[in-house]
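With one protein chain withheld, the remaining protein chains of the complex are depicted in position.
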Amino acid sequence: MRGTTYKIFKYTLSDLLRSRWILGYALLFAAVSGGILYLGDQPTQAVVSVLNLVILVVPLVSLVLGLMYHYANRDFALLVLTQPVHRASVFRGQYLGLSLALALAYLVGAGVPFLLYAIGNPVDWAQVGLVLLAGTLVSLVFTALALYIGVAHDERVRALGLAIGIWFSLTMIYDSLLLLFIILAEAYPIDPWVIGLSMVNPVDLARVMVLLKLDTAALMGYTGAVFNKFLGSNLGLLLALLALLLWILVPAWRAQRVFSRRDF
Amino acid sequence: MVEVEALTKRYGTLEVLKGVNARFEPGRVTAVVGPNASGKTTLMKSILGLVVPDGGRIRVGGEEALGNPAVRARIGYMPQDPRFPENVTVGEVIRWIQELRGERGKGLDALLDLFALRPALNQPTRVLSGGTRQKLSALLAFLFDPPVLILDEPTAGLDPLASSRFKDLVAAARDGGKTIIMTSHVMSELEELADRVLFLLEGSVIFFGAVEELRARTGEARLERAVARLMEGA
Partner (left out) sequence: MFLRRWFFLIWLLVVPVWARTITVCSTCEVRTLRAAFQAAQDGDTIVVDGGHYAEGHLVLKKSVTLVGKNLPVIDGEGKVEILTVKANGVTIRGFEFRGAGVNFVEDQAAVKFVDAERCLVEKNRFIDNFFAIYLQRSRHCRIIDNYIVSNAENELYSGNGIHLWNSYDVDIEGNYVAHHRDGIYLEFVRDSRIVNNVSENQVRYGLHFMFSEKNVFRHNVFRHSGAGVAVMYSKHTLMVDNRFEYNWGGASYGLLLKDIDDSDIRRNVFFRNTVGIYADGSNRTSVYANDFVQNGYALRIFANSMGMIFMYNNFLGNTFDVTTNSTESYNSYLKNYWDKYQGYDLNKDGIGDVPYRPVSLFAMMAENYPQALVLLHSPLVQLMNQAERVFPVFTPKAIEDDQPMMFQILWSKSKPSPSDTAP
């Protein structure tokens, strides 16, 4: 039974790397970000545009493809679970394989156009690297969420609806409420609250992480002490990374618990 | 040998197993029969560890099965509707299961020939027909020569030749002293293979005994009619 996690991880990855969906995702991402790079004028604008894809597309695709994989593979998972293996190991292997496949597809889709673009054009690798890192982490977060939703719901339509609801809430509704809060609570010292609230949402986290490198100048324009301490130093980057890590570990751990105790 | 003692399971308010007791003997084929939603699949999945029962005990080969994945090394299983990762080949699936079990299994070549699976070895599983998937599933169940076999609708989708070969295989396994638990909607098939019948109705055991005993009790010569009679009586 030793090494089950690794074996399942290997199988999942080798299955998914041949998947047309994953391949299509990588190609489509490459096409769109390549188009932005070559048709746009400025590599910094391109980084911002790719960041927008990371914020909108990567969570949605990770959720949907994650759920699709989960349901398509449910029957094989059943066969695997009748072998002498621990459920937790099977889950961990599946999560690692699935999230790595999605992260790789993203990295190829977003990274290769930048590499090609770098031939003959100036590229700020610190910015690009941060966008790639942010997208990878977002892939891992939303794959964990997808599996959490998947293991808790047998009906795939319901699960898909829930996933899309979560996606919309995190990308749009949450920020709207945050903006409303900022406007309404203007008179109060809300800086720490605003920072804290932007650390709660993984999509915001990824965005703020890139922001710290991309728009340092603009962010420094506002002289609130808490803001500057957080945004103007590596502390913000470190905290954002840690919070994203929590966003990966907590849903993955919850999903593993459900997976280990549920009936198949 | 598989022993089930006072097994209970409820899904929400629905009691699926109401204290099931059963002893599946080696060298016997036990047919688990009953109407739809009578608890057949839940019983088998409990033995396999796929369903976590609310109460009772399960022993496989004398060893506690609940929370003990190691006992599954002694069980071979054919699910009702086998599916495999769609982008990998038949050969890879076989190798994966071998790796997971940590053993090569016996007579892989013979089984490949028996089910005529050799030409499919390099095909991705998504192009396989239902029957071929069933054959692959059978191969995986028998490959490791396990003392216990749990077969859920094993012949569904099999062509007549494969079906008859499969039945020969089951008969040989029974004669080799294996404990076999199976379900089927094809009563003639059960009649051909089964030594004993476990009749489940709404989660309770209505009848558990030899086929002859069932015939004697119901006065019907044919198993199908005997079972039908049991259902009517309940």
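Just so it is clear, A and B label the chains in written order, and each chain counts residues from 1 on its own.
Going forward, a contact is a pair of C-beta atoms (placed from the backbone, for glycine too) under 8 Å apart; a residue touches a chain by one contact, two chains touch by 3 or more.
All values derive from a computational prediction rather than experimental measurement.
Judged over the whole assembly, touch between the missing chain and the shown ones holds for A. Although one chain is not drawn, the whole complex shows that of A:Ile8, A:Ala26, A:Val48 or A:Val138 it is A:Val48 that touches it.
Within the full complex, the residue among A:Ala31, A:Met172 or A:Leu242 touching the omitted chain is A:Met172. Annotation for chain A: contacts to the undisplayed chain at residues 41-45, 48, 51-52, 55-56, 171-172, 175-176, 178-179, 182-183, 186, 190-191, 194-195, 198, 204, 207-208, 210-211, 214-224, 227-228.
As a working rule, only the chains that are shown with their structure count from here on.
Residue ranges of chain A in contact with chain B, taken from their complex: 1, 4, 7, 11-12, 14-16, 18-19, 72-76, 78-87, 261-264. The touching residues of chain B, counted against chain A in their complex, run 11, 45, 48-52, 69-73, 75, 77, 79, 81-88, 92, 96-97, 99-102, 124, 137, 140.
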